[in-house]
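Shown here: the complex without one of its protein chains, the others still in place.
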Amino acid sequence: MQLAVNIVVLAAIYALISCGYVLIYRVSRVLNLAHGELMLVGAYLLYSTASLLGGSPVTAVAMAAVLGLLVGVLVYVLLMRRMTGEMVLAAVLCTIALGVMLRGATVLIWSAQVRHPMEALGWSNPSLVLIGDARISLISAILIGATAVVYAALFGFLGFTRWGIRMRAAGQNPLLASQRGIQLHGVYALAWGLSTFTAGLAGMLISLDSGLDGTMTMIGLKAFPAALVGGLDSLAGALIGSAIIAIAEVLLIQFVNPLLSDVVPFFVLLVVLVIRPWGLFGSKEELDRV
Amino acid sequence: MANASGYFRTSLGEDLVLLDTRTQKYSCAIFCALLLFAPFVAKPLFIDIANQVFLTAIGALALMLVTGFAGQISLGHAGLLAAGAFTAGILFKEFAAPIWVTLPASACIGAVLGLIFGLPSLRLRGLYLAVSTLGLHFIVVYVGGEYETRRGFSTGIALDPPSIGGWSLSDGRAWYFVLLAFAAGATLFSINLLRSKTGRAWRALRSNETVAEALGVHVAGHKLLAFVISSTMTSMAGCLFAYYRSFVSVEAFSLFLSIQYVAMVIIGGLGSILGALLGTVFVVLLPYIVEWVTAILPLTASISGLIFAINHTVFGVVMVLFLLFEPRGLVGIWQRLQNYFLLWPFRQTPLPGSR
Partner (left out) sequence: MDAPETLLSVEKIEVTYHRVVTAVQGVSMTVKRGQIVALLGNNGAGKTTTLRAISGFVGMDDARVSEGSITYKGQRTENRQPHEVTRLGVVLVPERSKVFENLSVAENILAAVPGKKGKSQAAVAYEYFPQLVRLREREAGYLSGGERQMLAIASALVCAPELLLVDELSLGLAPRVVADLIERLQLIRGELGLTIVLVEQNATVALELADYGYVMENGRIVLDGTADRLRSHDDIREFYLGHVQGERRNYRDVKQYRRSRRWYG
């Protein structure tokens, strides 16, 4: 039973992170390999706001979330915008460079010590007991809830609101979207902002649960296969991909070898790439991409 | 060689030659002389840096072949280096194999890995090779880590210096010449490969795969070939690296190392052998320069603890700057300089409508 709980928690983590990959890819066909580092920035921002506003933790969290969104928009406006005419390859390389830069910058600003935003906020993280003797920490439960809310909101936004439809349109056919009055830069900036918001949210929740230091980017990287397995432009796929990878990872760690934790997502990824390269729910790449 | 003043070859013989003008031959001779005499007058630190440059250059050339010419981005370079290094380490520890066994073995392992991880790229475009090579990296690193823990070498595998017929290779200066030979060999190999039918096929498929296929270029086969050749070279470089450091451990082969190689290719300039070499020099020297600068500036001692982070940041910033402002890399800058002097006192103004 504990295994099942672990799987659900891990799947929720991967899902929350991978929806960011999907958002940016779906709207601008760019693979944002700095997503893990943006998660880290979001978590560090929470640590800073928590340290500054120790008295009002809720405000701290809200502020950190909003700052996360702003960071995403800034990254687009200052950096990725200049890459929109170029090859996708150049844009991806740019995100890699951004990731490296952020990695160094976070250590310079916040030092490499392990931080505990939990303490800074003055909250506690008790362990809740579920069915049987399975335990789950409060933060993990909140994380599962947050993932559900985020996905519901994204499905609603993309599927039913005017700007959500426009974002999908821009992702499918940027030229036609522009010809129908949709300002592409605005749409892309919004996608980056939303993606970084969810990344920051994920980073914050993970750091509240298990402390904050540079190794968080590894989780960000492991969530990437989850997005790919489901199909890089499908939100539903990201959910399912996360579930599959979480199941594989938890089971293999438990019954085979704990060290496999980092490898499993990529192994599943390779298997899927060989069998069905565009993921389970993705749309087949058109012939002249990249 | 295209330059601002024109292209003047008129026969096949002339076309095949690597150095045609007298200036080129003289400058090449002088450069070679400098390279050969340098180790006798330079400090050991510089010899070590030079050795690192030569070693890294092999890997960078390999990556340039795949990324710059065949247009496939590979993020698993550190994994391939690790594969070569671990092959050397494992064979040495288990079978006390000498270098003339481990080096070819590394090459074979590299080729096999290239085949396995290049296969997904055949069905997919662009980003998918990047992704599958990422997988390669983690899997190789895992296997290496497993070997280390299982066999009790948790801090890493120590290797004896390679010996050929009783003479063992441990002196920095001796390594200099060996690595220089390897690097030069790799460079010549790459240059000639690019001038061959394979190289032309790669150039075609990089511009437009569909058209290349229509023209009879076997796209899938050539993509795979690019990756296999590249991974073989990289694996051999990894093996040499293991012997040079006399030490193999999983920590040395991080994702950051892969990114550094990608940076070499970008900063140097995609699609150019000279670019790979220039990029290598730049990236290998950068940490030393950063260290030197922070030592000169009157900063407090605490900064020195953050040297790793500073390296990271500077590195990322430099990469971004090159991507944004000089996409043709150092080679682009070099060509612009060349054009300036070749055309002087005239100047090349780009046509209206071109960037």
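Order as written gives the chain letters A and B; numbering starts at 1 within each chain.
Simple rule for what comes next: contacts are C-beta pairs under 8 Å (C-beta built on N, C-alpha and C of every residue); 3 or more make two chains touch, one makes a residue touch a chain.
Only a predicted model underlies this, so the values are computations on that prediction, with no experimental measurement involved.
**Student:** Which residue, A:Leu176, A:Leu259 or A:Ile275, contacts the hidden chain when the whole complex is considered?
**Tutor:** The missing chain is touched by A:Leu176.
**Student:** Which chain A residues would touch the chain omitted from the figure, given the whole complex?
**Tutor:** Counting only chain A, the missing chain is touched by 84-86, 162, 165-166, 168-169, 172-184, 283.
Heads up, the rule we're going with is that only the chains that are shown with their structure count from here on.
**Student:** Can you give the whole-Å distance between the Cα centres of chain A and chain B?
**Tutor:** 32
**Student:** Contact residues on chain B for chain A in the complex?
**Tutor:** My answer: residues 71, 73, 119-120, 123-128, 130-132, 134-135, 138-139, 142, 145-146, 149, 210, 255-256, 259, 262-263, 266, 306, 308-317, 319-320, 323-324, 327.
**Student:** Considering the complex alone, what residue numbers of chain A touch chain B?
**Tutor:** Within the complex, chain A touches chain B at residues 31, 79, 82-83, 86, 88-90, 92-94, 96-105, 107-108, 111-112, 221, 224-225, 228, 257, 259-260, 262-263, 266-267, 269-270, 273-274, 277-278, 285, 287-290.
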